[in-house]
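Just below is one structure, and these are the notes that go with it.
Now for chain A:
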Amino acid sequence: MEVTLRASELRLGYGAREVLRGLSFELGRGELLAVAGPNGSGKSTLLRGLLRLLPLQGGSVELLGRPLASYGRRQLAMAVGWVPQGELPQVGFTVRQLVEVGRYSRSGLALGRRDEQAVEEALRLADLAELAARPLGELSGGERQRAAIALALAQEPEVLLLDEPTSHLDLRHEEEVACVLRRLCRAGRSGVLVTHDLNLASRLCDRILLLKDGRAFDCGPPGEVLSEAAVLAVYGVAARMWRHPETGKPLVLPGSHPVV
Partner candidate 1 sequence: MSRRALVPLLAGALLAALALGLFTGPGGLPDELLLRLRLLRVAQGLAAGILLAVAGCAFQAVLQNVLAEPYVLGVSSGAALGAALSIAFGLSPFSWGIPGCAAAGAAGSFLLVLAVSRGMGGAALILAGVVVGSVLSSGLLLVLSVSSAEGLRNITWWMLGNLDVFSTRPLILLWACVVVVLGGLWLSSRELDALSLGEERAAGVGVDVRTARLSILALGTLAAAATVSAAGIIPFVGLFVPHMVRRLSGSRHARLIPAAAVAGGAFLVVADSLARLVLSPRQVPVGVVTALVGGPLFLILLRGRTRLWR
Partner candidate 2 sequence: MLRRLLVLAALGALVSCGGETESAGGGGERLVSLAPSTTELVFALGAGELLVGRSSADDYPPASGVPVVGDFGVPNAEALIRLKPTLVLLTGTEPDSSGRLLETLGLSTFTVRAGTLDELVRSTLDLGQRLGRREEAASLAARLREAARAAAARAEAVGGAAPRVYVEVWHDPLTTVGRTSFVADLIRACGGVNLFDGVETPYFATSSEAVIAADPDVIIVPGMNGVAPDVESRQGWGGIAAVRAGRVYSRIDPALLFRPGPRTVEGLKALSKILFPEAHP
C-alpha cells in the first residue's frame, strides 16, 4: 500500500515541555487512522506538528514521499486539509461561501471555473449540495461540521486531519459525519482522526494508533489494539471488551463493576 504520511521518531513539544517523545507511524492511501490516548498524550500536538504549526524538535516527517519541511505554505495546504476541534465561529457566510475559503491555496484573487468545480465536488462529498445557499447560522450542528469538512476538502488535499470532529454532535449527526469520512477514504484519501472515543475509532477506522506518555503504545487494527489490558495500561480504567453483534468490531465497555 502506498504510504502518504510517514513519521519517524517524532519529537514535539511546547518550548521546554516535551509532549511527543519519539513517535513513529505510517499512514496508507485510503486509510483512516485513529489517534487515541488520554488527555495530554499528544494527540492534538501531533496534528499541529504535521501542519507545521509547531516546530519539530526531533525526528522527521515525510508527506507524499517528500520531507515535510520542503513544502511551501501553499503547497502544504494543497496536500493537507485540517478540521480543527470545536465549532465554527459565528460568521455570516453561506455554506458555499465557507467552502470557497478553502480554495485559498489554489485559486487566484477571483475564483475560476476550476475552483467552482472543486467547491461543488467538496459540497457533494460532504452531502451538502442542497444546503449550499443557506447561511451557516441556519444549519444544525452536524451540518455545520460537514461544512467544516467540506471547507478542508475544497483544498483538494491528499490527507485530511480531523481533531475530535464528532465530540459535540449527537448520534445522528455523528453518523452523518462518519458516512462522509468513510466515503472520502474509499475515494482514495487518507485521514488522521484524533478522537477520545475508542468505540468510534473502532467502528470507523482501519487502524488505531494508541498514544501513551508521548509514545506509541500500540498501532494496528482495532481488533488487535483494543483489549482490556491495553485500556487499563493506557487509561488506567478497568473495562470489558465486547464485539458488535453485526460488524464484529470490538467495543470497549468501561467499568468492570456496575455503578452503585
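Convention: a residue touches a chain if its C-beta (ideal position, glycine included) is under 8 Å from a C-beta of that chain, and two chains touch if they have at least 3 such contacts; residues count from 1.
Per the selection procedure, all candidates are chains of the complex that A comes from, given by their letters.
All values derive from a computational prediction rather than experimental measurement.
> Of the candidates 1 or 2, report the single one touching chain A in this complex.
So the chain touching chain A in this assembly is 1.
> For the complex, which residues does chain A have touching candidate 1?
These residues of chain A touch candidate 1: 51, 53, 73-74, 76-78, 81-84, 88-94, 97-98, 101-102, 104-105, 109, 136-141, 148, 151-152, 155.
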